[in-house]
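Let's look at chain A:
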Amino acid sequence: MEPIPWEKAFEVFFVGFGGVFGCLVILQLSINLFSKITHQIENIGKQNKGKK
Partner candidate 1 sequence: MDAGLFYQLVSKMGFYHLTLGNILMWIIGIILITLGITKQYEPLLLVPIGFGILVVNLPLTDLMKEGHLLWVFYHFAIDRWDILPPIIFMGIGAMTDFGPVIANPKTLLLGAAAQFGVYATFFGSLLMGFNIKEAASIGIIGGADGPTTIFLTSQLAPHLLGAAAVAAYSYMALVPIIQPPIMKLLTTKEERKIKMKRLRKVSNLEKIGFPLLATIVICLLVPASAPLVGMFMVGNLFRECGVVERLSKTAQNELINIVTIFLGLCIGATMSAQVFLKPGSLYIFFLGLFAFCFSTAAGLLLAKFMNLFLKDKINPLIGAAGVSAVPMAARVAQVVAREEDKKNFILMHAMGPNVAGTIGTATAAGLFLSMLLK
Partner candidate 2 sequence: MSVEVMSPISGKILEVYVQVGDQVNEDDELFSIEAMKMQNPIYADSSGIVKEIKVKQDDEVKEDAVLLILE
């Protein structure tokens, strides 16, 4: 049985796990931002309809 490549394993773990968490955190923040923007767009749309 070959020796366990601990260094590589930890590398995969940190990048992998950190990567997933980081990716999802960024996605979460993007969604928050995105929702705010879409609501603004919709509000402007509603205001325009109201004025007409």
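The set was built so that all candidates are chains of the complex that A comes from, given by their letters.
Simple rule for what comes next: contacts are C-beta pairs under 8 Å (C-beta built on N, C-alpha and C of every residue); 3 or more make two chains touch, one makes a residue touch a chain; residues count from 1.
These figures come from a predicted structure and were not determined experimentally.
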Query = Touching chain A in this complex is which of 1 or 2?
reply = 1
Inquiry  = Looking at the complex, which residues from chain A come into contact with candidate 1?
reply    = 1-2, 4-5, 8-9, 11-13, 15-17, 19-32, 34-35, 38-39, 41-42
